[in-house]
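Up next is chain A:
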Amino acid sequence: MDLRVTSRRGRRGRALARLAITAAMIPAVAPALAQAQEAHRGGTMQLMAVASGGTLDPQINYTAQFWQLYSATYDGLVAFKKADGPESNTVVPDLAADMPTVSADGKTYTFTLRKGVKFSNGDDVTPEDVVASLQRIFKVSSPTSGSFYNGIVGADDCLSSPADCTLEGGVIADADANTVTINLVEPDPEFLFKLSVPHASILPKGTAAKDMGNTPIPGTGAYMFTSYDANNSLTMERNPHFVEWSADAQPEGYADKIEYKFGGTEESAVNAVMNGQADWSFDPLPADRLAELSTNATDQLHVHAQSAWWYAPMNVNIPPFNDVRVRQALNYAVDRNALVSVFGGPALAQPVCQILPPDFPGHEDSCIYTQDPGDTWSAPDMDKARALVAESGTKGEKVNVVTEDNAASRGVGTYLQSVLTDLGYDATVQTVSGDIQFTYIQNTNNNVQISVTQWYMDYPAASNFLNVLFGCGSFHPGSDSSINIAGFCDEEIDARMKSAMTLGATDPEAANAEWAKIDYAVMEKAPAVPLFTPRRLDLVSERVGNFEYSSLFNWLIAKSWVQ
Partner candidate 1 sequence: MLTNFLSRLLRMVIVMFGISVITFLIFFATPGSDPAARIAGRNAAPETIAAVRHDFGLDRPLYVQYALMMDRLFITRDLTSFANRGQKIVPTIVSAAPATLSLVAGAAILWMALGAMTGIIAAAFRNRLPDKILMGASMMAVAMPVFWVGEMINLVTQSRLHDTWAFSWVPPLGYVPFTSDPAGWFLALVFPWICLALLYIGLYGRMLRTGIIETYQEDYIRTARSKGLSARRVLLKHATRTAIIPIVIMFGMDFGVLVGGAAVLTEVVFGINGVGRLTYQALKALDLPMIMATVLYASFFVVVANAIVDVLCVMIDPRMRRK
Partner candidate 2 sequence: MTKSSEENPAPVLSVRGLSVSFRGARGVWSEVVRGLDLEIGAGETVALVGESGSGKSVTSMAITRLLDPATSRLGGSIILDGQDILALSEEDMVSRIRGQKVAMIFQEPMTSLHPIYTIGDQITEALTVHSQISKAEARKQAIELLHRVRVPHAEARMSDFPHAFSGGMRQRVMIAIALASRPKLLIADEPTTALDVTVEGEILDLLRDLQEEFGMAMLFITHDMGVVAEVADRTVVMLRGEMVESGTTAQIFDAPVQPYTKGLLASVPRLGTMRGEPVPLRFPVVDMASGSVTPGTKLDRTPDTAAPLLKIRDLVTRFDKRGGLLQRRVAQVHAVEDVSFDIYPGETLSLVGESGCGKSTTGRSLIQLSGGRSSGSVDLKGTELFDASGEKLRRLRRRIQMIPQDPLASLSPRMTISEALTEPFLEHRMGSRAEARQKAEMLMNQVGLQPDMLARFPHEFSGGQRQRVCVARALMLDPEMIIADESVSALDVSVKAQVVNLLMDIQQNLGLAFLFISHDIAVVERISHRIAVMYLGEIVEIGPRAAIMESPAHPYTRRLIEAVAVPDPSRRHSRRSQEPVELKTPLHPMSYVPPKRRYIEITPGHLVRDDAMTAA
């Protein structure tokens, strides 16, 4: 299986906050959603953000900000369940009437479409729409086209020549039977996750094969986009052709209208929410308001763990981090508690010492680099760190920490600088604009030694962290897109990851146990310093009720009411 499975990555400020508990693909039993309480139906929801999320095209946009909106406007064949908590990691049938039938070799998926579902322009959803939509992923060069959907038969031709993409033999529609069959080159235990993300949204077949930008594309969700000006505002209204077919996959919303305003500052957004002028703001709350909010607005604050980590990848191919002892030394020396305070305190972050986030599939508590190695991190071990540095003979070398230009990243970088200085290095911090730092640190031509970055999961699978961030397939020297920032490629570990993925198709439990061992094995080689897991804080206005949090889409806007 060509698993150049790669991941979406949230930026600070566009954090993709998802909490994954299980990677189960069991069709969930839909809980009886309470009858839409008529009293709460109606009104206009007011949302705010400092900036918009870019193009409105769901097959191209790759931001947590707009994926949250797509959950209520577009559907795939299958979907993550729209539910609060761990349940939201479950995949449920959406435009498909049931979960697909999968062939014994795991390469063929057959979906039967629901009848009577219409796009917001009034057209019926047909198998042709599904074929056209999957082709369109390649035609518009969707960011994940080469990583999520490259396992479909015919995808290679589509990648090399997007305009002529047919996915011949890969996606087959049967209009009479109302089915769609997808053939994979190799079995992929994560394929249904990949079909559940917005890039696999089903759009009308006539949709132009280009980035639609600010022009809304008709969808099947409870809401439709009615206007979008990336510089000012976005509005969503009820889709007149929507009839709820599955509250799990696409629940009917409470508010009649959702208005999203862009601009201002994080500070002013908090004021607006507190004054009832807005219901919620996408951006992280300013740290200096937290104390006040946590006493004044307890009921309006919602805290959730995220499936993400802040880490400091160390380039294993250039000095001094090409010496494993140096990488281990830094891991021993970093005081995670200090970092948590730098980031804003325990409300906003939790110390970590390994790759897979807490409660993530495959996570098993273990910490090598701490005072008393064991399950969890307790305190830094400076003696061991110093000894390792002395052994390596790299003392006094120059080390440059590359951070983003925001306060949090710079704060972390400055802290790492102080630790490196403590260990005897000549350490400096280099700050690069947030929007280009991520590609800058990936390119080996820039000779970045160590940097500060983050990774948020795309879907709840251990490979999404381990294989993506530390697999040989993710390392592309000289390219801006080389997500294995550390340049870590261990043949043995890479082989173990490949077999763990294969195992996942048949025995997820055993696979996750193996992933936990791989996590440990990678940490032994220490290609990165795990720093902390960020948490998401949402502040809503007083009138917002029924706050539900999905690990993939954050707050489920449609499920909350404003009256």
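One rule holds in what follows: contacts are C-beta pairs under 8 Å (C-beta built on N, C-alpha and C of every residue); 3 or more make two chains touch, one makes a residue touch a chain; residues count from 1.
Picked so that all candidates are chains of the complex that A comes from, given by their letters.
Here the structure is a predicted model, which is why all the values come from computation and not from measurement.
Candidates 1 or 2 all belong to this complex, yet only 1 touches chain A.
Residues 4, 6-9, 51-52, 54-57, 60, 62, 141-147, 150, 159-160, 162, 211-215, 229-232, 261-265, 267-268, 271-272, 274-275, 277-278, 432-440, 442-443, 446, 468, 474, 476, 479-481, 483 of chain A touch candidate 1 in their complex.
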